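Apart from one protein chain that is not included, each protein chain of the complex appears where it belongs.
And now, subunit A:
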Amino acid sequence: MPTSSSVTTGASSGPAHASRLDVAADLLALLHDTATEPRIDTQLEALTLAVAADLPVLLWGEPGIGKTAALQQLAAALDLPLTTVIASVHEPSDFSGLPVVGDDPAVQGVPMAPPDWAVRLAQSGRGLLFLDELSTAPPAVQAALLRLVLERRVGALRLPAGVRIVAAANPRSSAADGWELSAPLANRFVHLQWVHDHEVVVRGLGGTWPRASLPRLDPERLSEAVTFARRAVCGLLAARPALVHRLPSNEARRGGPWPSPRSWEMALRLVAFATAANTSRDVLSLLVRGTVGDGPGLELLAAMDRMDLPDPEALLADPAAADLPERGDLRQAVLDGVVEAVRRRPEKSRWDAAWALLVRALETGAPDLVVVPASTLAALRRADWDVPASIEQLAGAVSLSRRADEAAVRVAAVAGTGR
């Protein structure tokens, strides 16, 4: 074997070792030689958007599923240097500042000196600060982190605005010795559940990792986005005051997102960013539910869905040009809204327009959706209003309704004889 002979006959063992390491390096280089492919990645998009919105993000995920790798990708995409700080191996003074006794403490005071990573971060002016292992940090360290996350202060030093903060934590099921997040600290983060995609992992180990397309803000849409976000959040909270502040009462929801004026402000910002970046509702859903919690987040999304529905007054003004939603449940909500608008301000012309809309709904969609609004609308009739001619076109809906009635009678009869 030539290789072994060169080792034994070589002048010294030094070059031989180097060459073995060189071969190893070649093998490593081959292993590192991977390609990327574009792929839609909702969680990475959500992370990018929240970081762009300058909100602190907390990634929840089992150990070893690529949270750090995602952060590296994010840092590269945003062109920010990445600083990783493992929270659980630091002491509280590393975040609140180390007291340094000077010459005359009575005159100069005791300055709280920041650690080196904070100084470097402040000098570069921009960067991505990654606080890893947050949930396994002792409570005193978490308390010190509160100030870092909220006020961006490390001791006497203030981190510049160009620094973005992302933290990571293991869920308490997997962190055997972990503490849970206190409610005030939890309220300051956008919580994102980080899960691995089986397909992505298998393809990645095979040599092709995904490359997510990152959201870009459209400069044209900024003011429109702010208006939309304010309208969505304020509209919901005006109607549902109980949603504004609700401390987690349930043991299962501690340490997670919960609604408060602070987290609603974060949600508002996220809605504006998502609108300006034109991201999908799925991404926004992850973000909003991770900010104010599942229930309030879903209510906000439902309110935004309703804002997307056509305005009943506009439909009544021009029923011929009405564009009704394709999906049955949304269409039903629109028709109910139209009938409700007529009930609030009953006028003959509006009543006729509503009938025209129902006829249009019957022509373009499922007939069973029309039955309930039609009967409600019929009940709104005043004595001096003539039945519009178009009502004959609703005959299909009437016969459908009759068939359903007959079925109900048959079921009742069977139930009656059965007992």
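As a working rule, contacts are C-beta pairs under 8 Å (C-beta built on N, C-alpha and C of every residue); 3 or more make two chains touch, one makes a residue touch a chain; residues count from 1.
Just so we're on the same page, contacts and distances are computed from a predicted model.
For the chain that does not appear here, its UniProt entry gives the protein name "Putative metal-dependent peptidase", which is one of "Short-chain dehydrogenase/reductase", "Tryptophan synthase alpha chain", "Putative metal-dependent peptidase" or "Nitrogen regulatory protein P-II". Among A:Ala25, A:Ala302 or A:Val387, only A:Ala302 touches the chain that is left out of the view. When the missing chain is restored to the complex, the residue among A:Pro160, A:Pro210 or A:Pro367 that touches it is A:Pro367. For the chain missing from the display, the contacting residue among A:Gly109, A:Pro139 or A:Pro261 is A:Pro139, taking the whole complex into account. When the omitted chain is restored, the residue from A:Ser93, A:Thr208 or A:Ser390 that touches it is A:Ser93. Where subunit A meets the omitted chain, the residues involved are 91-93, 98-102, 113, 138-140, 172-173, 176-180, 250-255, 280-282, 284-285, 294-295, 298-299, 301-302, 305, 326-329, 331-332, 364-369, 371, 396, 399-401, 403-404, 406-408, 410-412, 414-415.
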